[in-house]
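Only one protein chain is missing from this complex, and each of the others stays in its spot.
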Amino acid sequence: MSSKPKIGVYICHCGVNIAKTVDVEELTRYAVRLPNVRVARDYSYMCSDPGQLMIREDIRKSGLNRVVVASCSPRMHELTFRKALLEAGLNPYYLEIANIREHCSWVHKDKQEATAKAKKLLQAAVAKVRFLEPLQEKEVDVEAAALIIGGGIAGIQASLDIANAGFKVYLVEKTSSIGGRMSQLDKTFPTLDCSACILTPKMVDVASHPNITLLAYSQVESISGYVGNFQVKVRKKARYVDFNKCTGCGLCAEECRLANRVKSEFNMGMSNRSAVYLPFPQAVPAKYTVDPQSCLYLTKGKCGKSPKCADACPAGAIDFEQKDELVEFKAGTIIVATGFDVFDAARKPEYGYSDYENVLTGLEMERIISASGPTGGKLVLGKGDGEYVPKEIAFIKCVGSRDKSTGNEYCSRVCCMYIAKLAHLVKDKIPEANVRIYYMDVRAFGKGFEEFYDRVRREGVRYIRGNPSEIYRRNGKLVIMVEDTLTAKPLEDEVDMVVLGVGLEPRRDAREVIDLLRLSQSADRFFLEAHPKLAPVDTATEGVFLAGCAQGPKDIPDTVAQAKGAASSALVLLSSGKVKVQAQISWVNEATCRGCGYCAEICPYTAIEMVPVNKMGHQVTVARVNEALCKGCGACAAGCLSGSVQQKSFMDSQILPQIAALGGKS
Amino acid sequence: MLDLDKLRALAKETISRDDIKYLIGWRQGTYGFRTSPHFVGNLEDAEQLIFSPLCSSNLATYLTLAEKRPVPRGAQPDTRRVAIMVKGCDSRAVVQQLVEQGIKRESVYVIGCPCEGIIDRRKLEEKVPHTLERVEARWENGKIILDLPAGRAAFPRDEIVAGKCLTCRYPNPVIADVTVGEDVEVRGSAGFEDINWLEVKNAQERWAFWRDKVNSCIRCYSCRNVCPMCYCAECILDKLNPAWIQRSVNVSENTAFQLARAFHLAGRCIECGECERVCPVEIPLSHLNRKLVKEVSEQFAFTPGIDPEAKPLLAGYRPNDREAFIL
Amino acid sequence: MSENFEPNVVAFLCNWCSYAGADLAGTSRIEYPPNLNVIRVMCSGRVNPMFVVNALQQGADGVLVSGCHPGDCHYMEGNFLARRRFALMRELLNFVGVDERRFNMSWVSASEGAKWKDVVTGVVNNLQEAGPFTEFPRKKIDW
Partner (left out) sequence: MKLSKDKLADFLAAIPGKTVFGPQLSGETLRFTPVTRPGNLCPTVNNATVPPKSVVFPQTETMFRFEQGATDIRTAEPSGETVLFGVRPCDARAMSIVDNVFFWDVDDPYYLIRRTNSALVGLACLDPCVNCFCTSMGGGPASTEGLDILLTDLGESYLLEVLTGKGEMLCQSAEKLLSQASSADKEAAKMLQEKAAAQISRQIDPSGIPARLPALWESPIWEKISASCLGCGICTYLCPTCHCFDMQDETEGEESRRYRTWDSCMFSEYTLHASGHNPRPTRRERTRNRINHKFSYFVDKFKVMACVGCGRCINLCPVNIDILDILSQVGEQAL
């Protein structure tokens, strides 16, 4: 064991953040009296260079062998101070932080009470630090490959960045083509670039990049292991089309018995495709897929005398015998870029989305306006002889956003601008149309947003402040019931069509990803980042990063920026080639272990195995921890009846003194 | 009725086998109603073997209590099987020991003894005090027959059997390589009448009850040592660094000791009632265990010591475990 | 019980959710009673149920264990394991006559700073009513 504890206590004022509420001088006087404390100092910013220097000097000069810092949360600066210890030649795990800011000065007002509480927290930290033991940080190699889940613009960008840096990338996309939501958009705000024009070159780059293995129409089945060494299993779903033989000529789709009879997901169900299909013309990979939900041969086992697609394919690529394929590989790091779903407008029945065909969502409007969409870019309503050009067009914003009744309290961030963009495009196509936008607020915060909003208004689009309460049909027209909240007048607005500015929601299958990667969700149900400001692309699971709307609603530039951020974080791991593993892991005292195997049963990482050992000539079984697999949760330690399993830095012998300090009346 | 001659013949045959180290059974005690664990190593020992309503000890304890002396260099440890006689409750201890890898299936030879209820010595001595002569007992037609010095006496089973037998659901061994005697009918109540009366009292009354009991605990550790599930090489409650429980004997440490003991048996207690039987100051320790048995059964539909392949209760969970108590 | 009684609460918080949630309450300057002191563990699964007994012995009037919401455990299962253990420990304590307000368990996520305040306030208020823990604290008797 180590020598007698000589403790240094360092109390941070954090400017006034702590010192205003906690009497730091009194706390310092108190600290000196605690057992084994050699020196106690207070300073305005302990985390600053002079603050750290003070600690390092004391360690060197006074021979301190334990350090307690009373400051902000250990989640903020534990690493900072560990480094300071290390630089002074002391094992970095001889450190304990008393959180007197987040847990004390910021949540209490009474100085006396806060000071008393700070004393207790400090006393507990001193009690624990006396029993801490030095730990060694070990390193493991990082597999030089990244897994990227989701082939939207975020996943594409991250893949390209990592691949361009020279590392292997596995890009897994659930649907048959990459491109994601961005590929469905017509123009992008506020610059009005053609979405496809800027996206498709990147999609092609992905397909042709030598470092990228594109696994489209695939899903991640399982992920095990740990940072640097994830074992990934991906299910490549059967396309029933030989990937290598298919040339993408499209004859199969033309000949399919169900040609133009299956709703196109890409066009939001507003046009039809065949049972064998390419989701959209620029799809990557440009390979056809047989839709197992609609294909007659796959659903009924019979398609005429023989499937027409197979007959038509000159390359003989149609293969109904194809099976799902499991692909396994190792990855050192993972980026989650699974994107979003749009709000289901049917959940706001008062807007009649399910009842009236002329009530559309923003994404449907994108497809109608797009030259590659169901109408070839013509904005018309009705069909055949009844076709007409709408003149009165209304947009409603915040549908499924900022709305407690739907459970979505957040702002979806893109709706203000995509509606302004759509309004502009409508005016562009039908200059005489009367376009109005019902809104709660206009949030035009981004680069060029306010200017664009201004431009749209100048083009004659009217903004009416009010949240419509109902839409109903009268004489073949849609009537919007709304109160103009600026004039406080109720309106009944008769229009030809309504476009709902639906918001963004987490993917409905987000749970599966959470289970796969042990991620957390924030209150809005999007994936939770490790820190909202300082670690916005990291997650609680080491080596796993977030990009794009999976983490929260954002527009294309923000998505791309975050993807680049996630790629850069992943590259830090990949290019260093090594990663430190947890030091605060479990450990088994084999002398007292009774071999019951509870810990091994408990461990969620299968990090504990039961091994035979020889005790005084008898074969007995004891538990042993695999240090690379242990994540340091300590569940085994709490489950061990004999106390033989302990978690380093959270040992019974370290926690019980903390309890004693906190339980005592100070 | 059990034929002792047959039992002894079986014992002789068993210990004569090459793969059996010794047999653990019961013999008549030194006085009165006592019996004692009996280690049968030879044919002569087998003659003293008995099985009767007086055979209270749960012998499974000795499977894990057996001390492993250092094996001299060059020698091989004796890995022959230990034959053990078990009642229903005792057999559950064997199963639970298998679950917890305290013993290996191939290292024990289980002789099952269906049991109609074991006499609570304290209850009997109240009815028949001052008995020095050795007394034999047997089950007969739902009664317990005693050959007392004053003559034969028959007692209704429920009057003199231990509390644990009144709620016993497993009178027949759940694991056995060979069984002596016929299976018996399950007569124990599935309810928790034994603790319900205490549960319905208010918190102050319950504490008053327990304070009085726990206050008299002398920390002799017989409850722990007799328990077939307590076989850690070093009990966590004996540790001095860190000291979970201090050595001083007072209400605080005694309560903590008994709570720890009971909690460590959560989902593991097989209700043999030995802790309560051996307690020299008569603390109703089974109540603590039974409370947890009740919760384990009601909340998690779990019964330990039945299935050797079962996953230990507290080493697992179900996502939909009850959590009404969580804020 | 007296209005003036200030209970002493020891809380065990998991690093990833509840401790972070309590940090968020701090960052958001959400005020709550100062009666509760936190011991940080990596996971609620680390909290040995005997810590509760020990805390009561050592002078706590009440104990709180807080972890991630079911399904959100950073270590996948730790909170589920803890839930089972404490479901039983709670019943056992209650059975020997410890007021059920003395042991509390909560799920507080990293984003629930406001819930953390509610949990602390609720626990402290309840213990103010329950009064000091007198059943089996270690006493300076015989000193």
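Chains: A, B and C, in written order; residue numbering restarts at 1 for each.
Following the convention adopted for this analysis, contacts are C-beta pairs under 8 Å (C-beta built on N, C-alpha and C of every residue); 3 or more make two chains touch, one makes a residue touch a chain.
The structure presented is a predicted model; accordingly, all values stated were derived computationally and were not measured.
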{"item": "Residue among B:Leu43, B:Ala154, B:Val178 or B:Ile218 touching the omitted chain", "value": "B:Ile218"}
{"item": "Where the unshown chain meets subunit B, residue by residue", "value": "29-32, 34-39, 57, 61-62, 65, 67, 69, 130-132, 212-213, 215-216, 218-222, 224-226, 238, 240, 246-250, 274, 277-278, 280-283"}
{"item": "Hidden partner interface residues of subunit A, rising order", "value": "35, 660, 664"}
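Here is the rule we go by: only the chains that are shown with their structure count from here on.
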{"item": "Chain contact topology (line, ring, star, complete or other)", "value": "complete"}
{"item": "Pair exhibiting more inter-chain C-beta contacts, A-C or B-C", "value": "A-C"}
{"item": "Whole-Å gap separating subunit A and subunit B, where each centre is the average of the chain's CA atoms", "value": "54"}
{"item": "Centre-of-Cα separation between subunit C and subunit B, whole angstrom", "value": "36"}
{"item": "Junction residues of subunit C - those touching two or more other chains", "value": "49, 54, 57, 71, 77, 81, 85"}
{"item": "Interface hub residues of subunit A, defined as touching at least two other chains", "value": "602, 639, 652, 656"}
{"item": "Residue ranges of subunit A in contact with subunit C within the complex", "value": "73-75, 99, 101-104, 106-110, 113-114, 116-117, 120-121, 124, 511, 514-515, 518, 520-523, 528, 540-541, 584, 602, 604-605, 631-635, 637-639, 647, 650, 652, 655-656, 658-660, 662-665"}
{"item": "Subunit C to subunit A touching residues, read off their complex", "value": "8, 10, 15-17, 19-20, 22-23, 25-27, 29-32, 34, 37-43, 45-49, 51, 54-55, 57-60, 68, 71-78, 81-82, 85, 109-112, 117"}
{"item": "Subunit B-touching residues of subunit C, taken from the complex the two chains share", "value": "49-50, 53-54, 57, 70-71, 77, 80-81, 83-85, 87-100, 104-107, 119, 122-123, 135-139, 141"}
